[in-house]
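Every protein chain of the complex appears in place save one, which is left out.
Take a look at chain A:
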Amino acid sequence: MMENVQLSIENQIKSMIVAKLGLDISPEEIHDDAPLFDVNDSGDGLDLDSVDALELAVGLKELFGIKPQSSEMSVFKNVRSIADTIRSQVGS
């Protein structure tokens, strides 16, 4: 049950990223651990830019009613780190 909830948050984040940034990929193609603002050695990652981070913050606020603070930019490392932050802030 807990796993379903976690998957749900991660999938919501992926769908939001694709929609907000108008990416030409499907949400399923984004891996939980793939870097959002970089590309790793295995070629995985979205390579977003810093302007996109604000777009993600707006999306998170719309979806979950919360957003990371400027001092917590590490939250945006990957989908999993965002989801973990959401879970810790909503206390589920």
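Convention: contacts are C-beta pairs under 8 Å (C-beta built on N, C-alpha and C of every residue); 3 or more make two chains touch, one makes a residue touch a chain; residues count from 1.
We take it that contacts and distances are computed from a predicted model.
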(request) Consult the UniProt record of the chain that does not appear here and report its protein name from "Carbon-monoxide dehydrogenase small subunit", "4Fe-4S dicluster domain-containing protein", "Cation/acetate symporter" or "3-hydroxyacyl-[acyl-carrier-protein] dehydratase". (result) "3-hydroxyacyl-[acyl-carrier-protein] dehydratase"
(request) Identify the residue among A:25, A:58 or A:90 that touches the chain left out of the display. (result) A:58
(message) Touching the absent chain: which residues on chain A qualify?
(response) 50-51, 53-55, 57-58, 61, 67-68, 70, 73
